[in-house]
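Pasting a structure here, questions to come.
Removed from the display is one protein chain of the complex; every other protein chain stays in position.
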Amino acid sequence: MSVVATFEIGYLRILDEEGHLLETIPDFARDPKTLLTLYRYMILTRRFDAKAVALQRTGQMGTFPSSLGQEAFSVGIGHAIHKEDVFCPYYRDHGAMFLRGVKLSEVLAFWGGDERGSHYTRDKEDFPISIPIATQMLHAAGVAYAIKLRKQKRAVLTACGDGATSKSDFSQAINAAGTWHLPLVLVVNNNQWAISLPRDKQSAAKTLAQKAIAGGFRGLQVDGNDVIAVRHAVAEALDRARDGEGPSLIEAISYRLCDHTTADDASRYVNKEDLKEAWRHEPIIRLRNYLIHQDFITEQYDEEIQQACDHEVEEAVEEYLNTEPQKPESMFDYLYAKLPKTLTEQRNEVMGV
Amino acid sequence: MSVVATFEIGYLRILDEEGHLLETIPDFARDPKTLLTLYRYMILTRRFDAKAVALQRTGQMGTFPSSLGQEAFSVGIGHAIHKEDVFCPYYRDHGAMFLRGVKLSEVLAFWGGDERGSHYTRDKEDFPISIPIATQMLHAAGVAYAIKLRKQKRAVLTACGDGATSKSDFSQAINAAGTWHLPLVLVVNNNQWAISLPRDKQSAAKTLAQKAIAGGFRGLQVDGNDVIAVRHAVAEALDRARDGEGPSLIEAISYRLCDHTTADDASRYVNKEDLKEAWRHEPIIRLRNYLIHQDFITEQYDEEIQQACDHEVEEAVEEYLNTEPQKPESMFDYLYAKLPKTLTEQRNEVMGV
Amino acid sequence: MSEITIAEALNQALNHEMAIDENVVVMGEDVGVNGGVFRITKGLQERYGAERVMDTPLSETMISGMSIGMAAQGLKPVAEFQFMGFIYPGFDQIISHASRLRNRTRGRLTCPVVYRAPYGSGIHAPEHHSESTEALFAHIPGLRVVIPSSPARAYGLLLASIRDPDPVVFLEPKRLYRMMKQDVPDNGEALPLDQCFVLREGKDVTLVTWGAMIHETRQAAETLEAEGIEAEVIDVATIKPLDIETILKSVQKTGRCVVIHEAARTCGVGAEIVAQISEKGLMDLLAPMQRVTGYDTIMPYNKLEKHYMPSVGRILLAVKTVMEYV
Partner (left out) sequence: MSEITIAEALNQALNHEMAIDENVVVMGEDVGVNGGVFRITKGLQERYGAERVMDTPLSETMISGMSIGMAAQGLKPVAEFQFMGFIYPGFDQIISHASRLRNRTRGRLTCPVVYRAPYGSGIHAPEHHSESTEALFAHIPGLRVVIPSSPARAYGLLLASIRDPDPVVFLEPKRLYRMMKQDVPDNGEALPLDQCFVLREGKDVTLVTWGAMIHETRQAAETLEAEGIEAEVIDVATIKPLDIETILKSVQKTGRCVVIHEAARTCGVGAEIVAQISEKGLMDLLAPMQRVTGYDTIMPYNKLEKHYMPSVGRILLAVKTVMEYV
């Protein structure tokens, strides 16, 4: 038997848990302002998250998926992508969405049960959150195809969880990306759980990054709790995509530090010790340590950031809670470009006419 | 960046085009009787095939997918599988089905538009031909799961084409096989075409065998025109499966020497020169050359085999053409175990009652 | 004697059947350790092991496709889809294979699978968690479609569905999971799968419904009673095959009929019921029938979902309309 093909999967980590450098720092991360932006968005994401969970617990919002522990992933990818690129997120990508210009109040509206939360006042092309798992990956492939057809120098970024890598839409997106050499970067937030299913029962693949091999393109792993590594690997992959060098699959390894959603009780299936251990690796402390080592931040400045974030969240909550509800008949108003006459009667019924 | 995983894909070929050995001959192939059985079934498959196409052309049968050029694949896998194993075929697996005990006349009935063609008088567990591409791979995974649950020492074999490897059901079966370490062997008949789509537009993966890496298990390539290599690799994989060593994916490389089906005209998209070149590699001559080199066969004996096969085919055609058609109301008789009373009226209508 | 909810009754039925028939296996996302997102499979994995209560990877295609191979080997898979809105990746395998395996092999291979899914709105869940698309399955020959609406029917119909030798799509009105309690003895007695249940007799108007709308319909019937109108309430329960006889008999008596369902109106199961009544019972009708249904628009997100769901008020209005004809 002769060997006809060989493959390897790499793993990138730049900052360790204590905030020490394991590799030379990438260029983008030499600028303290950039690091402070990443830090600030991670704090904002976490503060927002806690508030959103509280809103749900007090009956002021619907089911909500927390992104506790995923801040480096979300902020890292959101910071890597360029404004003119297109993002097709999944439901734990709030940090990235904020960086894309989606308003905090819009995210609250979405989870509060109001379609206007996906209207996006400040962005026109990104996809909204897709509830059926992994389906957004194929939308992203389609967007990338359109971009390629039009010879635009833009890239597409799409995200999903570890569980999502088992779905058809994921493998189809992988195959599409490879076949058409699409300007597409697929990132997997491997937080070790798909609701109650642990990563090792999701697939026998040693890494999820190696699923790219089925599509004939590069896959790699990064430490998903290391925002510098995530930001670096994703930005590089997006550059390649824009430069016509084809797609990448990036698996970011982290841990879900929260329940799956507010409808879940993870204590039923997550081992307490494992969870405690996972907290040791969480993304925010690590970056803060680095910022402190580097004298990029003081205790006091840190405090200010936290307060500013809280304030921003409070304002968003105000806006969310004070938004006039949609009219019931709005359920007909965006169904088609023009309401078919057969539906006028039903619309009138809803209006009580 | 550190390397966390490496993979390689091997390729097996034993007989070259002229029928010379490239590797030591596997044990099973030392027995001339076995080789003659393989040879005979390959001839039978080809003769049957030509006759079936003729029946279609003369309006005596429906659309038919020829397996011209796929005889080594089909007979190789059909010979490798044990009686007590389960086979979930695809529509170009007639040679394998014959080895499983499916009657030639049953295959004709199936393509002639008669459901009884899948009733199988001599087999009780194999799946019938599945028309929606790749769906049988998941049935096979389910059968393998049942076998594993019951701790039986049996394996499951399922086949598909190169195009099928793009379908969800294929990637899902790969993931299932890996996740549950199923006693399942998936074989891909890579005949370079999915109707008009050439292999390189189906996927950017260098090999189709590497799709196993996404599932975390072994994949390998064999020369699909070399019946000894196919038989050997598949039998070995089935042994592993029965021994609890998990699944395998085997890509067999051949060439479709015929139209996709009788409804297709491949001259629209297949290059004549390529086709001519492909004929140089076809499976039957190669084995015959080897048999002649080894003095396992004489011209005369060869002639006898061909005649015996023709005779068998003729008898099957007779049986097919002389079978009483099903009664129209039979369309209701296998819908449910017991016909719901609401359907009696419709059944009567069909009967003209 | 202890009273149990629909959720508990379903669990009781699964437990009962797994205990007496080792071929019964449960499969789906989070059905094992977690006991299912609605806790319907709670405790089963502890009792019957991870091989018979399988947590599957996140793939409905895989669930539906594998269940068919398992069933062909004589297992009786009870496959859970987490929400009805997530069945569709498994739709192909269900309608192209599960429903056809017996017919395709002239009875050689069969497919006794139960495809369970919570369905319907009213729990303030995100998009895709609230739809009612039973009509999609009711159109497919070879399937059965069953919807319980009380703890006793949940128990008896699920037992029947598991025992049925053919594939059953078993839809659970999630809004009712914990709404009511009933004494449901664990006696292993199945209910028939080819019969409607007359929940309340009445001579003035026939109200035909199923699933969670049983709740609003009964409330409407009570209000009507106070107004002197006796409504007959029929729970269709088995949507396919449809026991039209029971419905026709009722309409023969009342001459008036309102069909209520949560699903969108166009090509909903209500259309089939109204069509059959008009074909076979036209001469009994004293008034045109009415359908009270979800609208032909996308189920709104939860802030507006109550405006989409048929309300007691809308049912009463429809009844008033059909009663007006004299």
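By written order: A, B and C. Residues from 1 in each chain.
We take it that a residue touches a chain if its C-beta (ideal position, glycine included) is under 8 Å from a C-beta of that chain, and two chains touch if they have at least 3 such contacts.
Given the structure is predicted, the values throughout are model-derived calculations rather than measurements.
Note that the absent chain touches A, B, C when the full complex is taken as a whole.
Taking the complete complex into account, C:103 is the one of C:12, C:56, C:73 or C:103 that touches the chain left out. From the options A:135, A:210 or A:261, the residue with contact to the unseen chain in the full assembly is A:135. Interface note: of C:135, C:162 or C:231, the residue touching the hidden chain in the full complex is C:135. Contact between chain A and the absent chain runs through residues 86, 88, 115-116, 118-120, 124-125, 127-128, 130, 132, 135, 137-149, 168-169, 172-173, 175-176, 179, 334-337, 340-343. Contact between chain C and the unshown chain involves residues 61, 85, 88-89, 91-92, 95-96, 99-100, 103-104, 127-128, 133, 135-136, 138-142, 240, 242, 263-264, 266-272, 274-280, 282-283, 285, 287-291, 295-298. Think of the hidden chain as still there; on chain B it touches residues 62-63, 110-115, 131-133, 163-164, 166-169, 194-197, 201-203, 263-264, 268-269, 325-326, 328, 330-332, 335, 342-343, 346, 349-350.
Note that in this section only the chains that are shown with their structure count from here on.
Chain B and chain C have centres, each the mean of its CA atoms, that are 40 Å apart.
Residues of chain A in contact with at least two other chains: 166, 168, 201-203. Of all residues in chain C, those touching 2 or more other chains are 57, 59, 61-62, 89, listed in ascending order.
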